[in-house]
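Every protein chain but one is kept in place in this view of the complex.
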Amino acid sequence: MSQQSHTDGRTYEHDVIVVGAGGAGLRAAISAQEAGADVAIVSKLHPVRSHTGAAEGGINAAIRDADSWEDHAYDTMKGSDYLGDAPAIERLCQESPKETIQLEHWGMAFSREEDGTVSQRPFGGLSFPRTTYAGAETGHQLLHTMYEQVVKRGIEVYDEWHVMNLAVTDEPEPEDRSCHGVVAYELQSGEIAGFRANDGVILTTGGMGQVYDHTTNAVANTGDGVAMAYRAGVPMEDMEFIQFHPTTLPSTGVLISEGVRGEGGILYNEEGERFMFEHGYANNDGELASRDVVSRAELTEVNEGRGIEDEYVHLDMRHLGEERILDRLENILHLAEDFEGVDGLEEPMPVKPGQHYAMGGIETNEYGETCIDGLYAAGECACASVHGANRLGGNALPELIVFGKLAGRHAAGEEYGEPEIDTGRRGDYEDAEFDSPVPLGEPDEGADATAAADGGETITDGDAVLERAVERETERVEELLVADGVNHAEIRSAVQDTMTENVNVFREEEGLEQALADLQEARERYRDVGVSDPSRTFNTDLIHTLETRNILDIAEALTVGALARNEFRGAHWRKENQIRDDENWLKHTLISWNDGEPELWYRPVVLEGEEKRYEPKVRSY
Amino acid sequence: MSQSHNRGLIEDFGRWREFRAGMWAWIFHKFTGWVLVGYLFTHIAVLSTAIPASGAEQAVLQAGDDVYTQTIVTLEELLLVRILEVGLLAVAVFHILNGTRLLFVDLGVGLDSQDKSFYASLILTGLITVASVPTFVGGAL
Amino acid sequence: MAERYSSFTPGGTMWLLQRVTAAFLVVVLAFHFFLLHFVNHADEVSFLASSARMETLSYYSLMVLFLVTATFHGVNGVYNALINQGLTGRKKQLIKGALILASIVLIVQGIRTANAWAGGFPL
């Protein structure tokens, strides 16, 4: 097979290229097309395989007369522990009702009330039962409904094309750069091709759960979009805020819905103690305390030697009675049986905390724009900052449809007013004083830097930039395919181990520093990585190797953020300073990739809403 | 490049060991249906000897010496034919019973116990066939 | 995209007829077997006995109907089975023609036989 057949691949050209086909990507594509653009979706998975399909709970939307978007915004801001940006939060809450009903108009099979209207249910942290749902499979219904609309509109989908990099010009300042397309690798054929985007590229690559070894996220959630944008110059925002869900099955990370505790399920440690009460973690709410509290309690039990098999605790629902369980929690029985081999009617279910959601991501404003011209992001990979330090259940799905739509329209050329949230090093920001105990970033400095740093000339022409990007990626693949070296799986599991060990629910300085050292070592090893499968057909070995690089970059930024933020806010807990420190930390963490090295800086939170300012209050429920 | 492995018919059919009730029912119904059509054609062919026979003298007919009667009697004298007839009965009975099962399925009745009704058809076919052996194989040879 | 259906398609009709004939056949086939194997034993068959039965109009018409339905049911079944195996295009048309021809021959031959017994159409 000649090398040629793979490198001189075609270039595909569209107005808007959407990377990813989860809820956010599909919504972005539909709205870009409605705004008149020729749009194409490029996704490493077929759209219906996206992880949006896993969401169970529902979509928060103030659609009832007794409810209001202002209340939703208030709840969200409070839930975020005052680290969300008000303009983004208000956008979310204002547009969510319309977008949710839009889904209904597209036929989504929501659960219904007697009078035929869609049902809503209460969810943690909400002052009104505004979580609109479709059984326990809201995400599945949402994803499929939207894919149906994509089919209906004949939007082009390139599925099983893994996007490897962005084609971004290389002006010295990221704020001056522009994005002109992406480079992607087709799994089936091994073809590497350029996708020219005349108007814009929208990243919607979803979560990054694979940074941890125990997660509710999919294997494909490797944060590719975040890492690509990061290396192209867009800062990562608030990466240290990771939500851990307290009840996931130990062997797979499959989520056991909060519903079990809601119905009266009880958590026990190895000694059979109901530790939430007996050890005083939450004397009022017990098992029903908020996610971060329960997660911390479980881990404390395990760390103090009262965990079962030193790993997990038991979630018992047997006392609810077979009838009630079958009626309301049938799905849970299947999950426990299928994924853990446990019969929830006969024995307690093993559970432990697992990574669930990344609050942080690609820095964007309230329209989904990044600081690079022509580059947008939406969905879990983005951080317009609606979730701040802690996401409320049911707030991610509205984020997909609202910001997906806005980014799509914007990329297709529709004008919005001046954004109120700044991106990049513009407006108000401060540089951080941060001394890393270990070297960070690329071991051989500059390897991944822009052409300017390579000594080449600065390219600012769109086609040339894309061409160069394709060449580079082709070279990279060729090198990986022939290199004899370390297996990506070893590196990946080293990263996951240290992240789970040191950057988990509990974080302390020593552990975080250890993690940075381990990550640096992993980076060293990654230099010798090699792909042992020589095939051009469906080479997942290669894809996983590429993804591992992204995981490395993200894990590092996440740890740097966690080490810098010495306070306890939302999901981020620090041993050294177990209080929320509004005086010093009412600001976003931003990390930029600066010629192969992460650079930390901060931006104040925007608490000014359209009409009022959200004053930080104590977060208690 | 985009080559792929087509496993072909042989491998597909090699999976018969992994068939489940509904598939067996399908295969059997198919097979019995084909046997029945085959029989229908031969049956009419054999019966057609009645056409030349109808031209025969009344006496010949009385004596049963006509082509038609002779053909049938000769055939019936062969044990093999008798045994084949039992087979035919089995085939027909199965086809009828399973056909009835299918009719119910088409009406949306008893879909949940489709495997049980298949087994029931099989067992009943067996019973009826065994019960009919004396009538078929016996009788004046 | 699979090709769109345009005008009235016989697909459903044939399917329905296959079921209707099947339901009819259950009754008649059972009767036929019973009459010719249990009531009258097969080895006792003779031209005259057959002839005697065939001379009644009701029996004659039942048998002709039986023949027609069985032929339709059987041949349509075979045709369906072939389509299920992916028979298409020219080959399909050819086989369809052949099957129709065979059915006609079968039915004509059957009726001639019946007429032979009945000594013409029984009136």
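Per-chain residue numbering starts at 1, and chain names A, B and C are given in the order in which the chains are listed.
Just so it is clear, a residue touches a chain if its C-beta (ideal position, glycine included) is under 8 Å from a C-beta of that chain, and two chains touch if they have at least 3 such contacts.
As a working rule, contacts and distances are computed from a predicted model.
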Report task. Assuming one chain is omitted from the figure, identify its UniProt name from "Ribonuclease P protein component 2", "ABC transporter ATP-binding protein", "Succinate dehydrogenase/fumarate reductase iron-sulfur subunit" or "Queuine tRNA-ribosyltransferase, containing PUA domain". Result -> "Succinate dehydrogenase/fumarate reductase iron-sulfur subunit"
Report task. Could you tell me which of the visible chains the hidden chain touches? Result -> A, B, C
Query raised in the report: Which residue, A:252, A:460, A:520 or A:577, contacts the hidden chain when the whole complex is considered?
Result: A:252
Report summary line: Given A:17, A:32 or A:45, the residue that touches the chain left out of view is A:45
Report summary line: Among listed residues A:60, A:141, A:243 or A:423, the absent chain is touched only by A:141
Requested in this report: Check the options A:54, A:288, A:345 or A:517 and report the residue that touches the missing chain.
Outcome: A:54
**Report entry** Residues of chain B in contact with the chain not shown
**Finding:** 1-7, 11-12, 15, 17-18, 20-23, 25-26, 102, 105-108, 111, 114-115
Requested in this report: Considering the whole complex rather than only what is displayed, give the residues of chain A touching the chain that is not shown.
Outcome: 1-5, 45-46, 48-51, 53-54, 63, 97-98, 101-102, 104-107, 109-118, 135, 137, 139-141, 144-145, 148-149, 151-152, 188, 218-220, 249-255, 335, 338-342, 478, 481-482, 484, 487-489, 493, 531-541, 544
Report task. Tell me where the left-out chain touches chain C, residue by residue. Result -> 1-5, 8-9, 11-16, 80, 83-86, 88
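What we mean here is this: only the chains that are shown with their structure count from here on.
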Report summary line: Rounded to the nearest Å, the gap separating the Cα centres of chain A and chain B is 63
Report summary line: Per the C-alpha means, the centres of chain A and chain C lie apart by a whole-Å value of 66
Requested in this report: Could you put a whole-Å number on the gap between the CA centroids of chain B and chain C?
Outcome: 15
Report task. Mind listing the chain C positions that touch chain B in their complex? Result -> 19, 22-23, 25-26, 29-30, 33, 37-38, 41-43, 45-48, 50-51, 67, 70-71, 74-75, 77-78, 81, 102, 106, 109-110, 112-113, 116-117, 119
Query raised in the report: Within the complex, which stretch of chain B touches chain C?
Result: 30, 33-34, 36-37, 40-41, 44-45, 47-48, 50-51, 53-54, 56, 61-62, 64, 66, 68-69, 72-73, 76-77, 85, 89, 92, 96, 99-100, 102-103, 106, 132, 135-136, 139-141
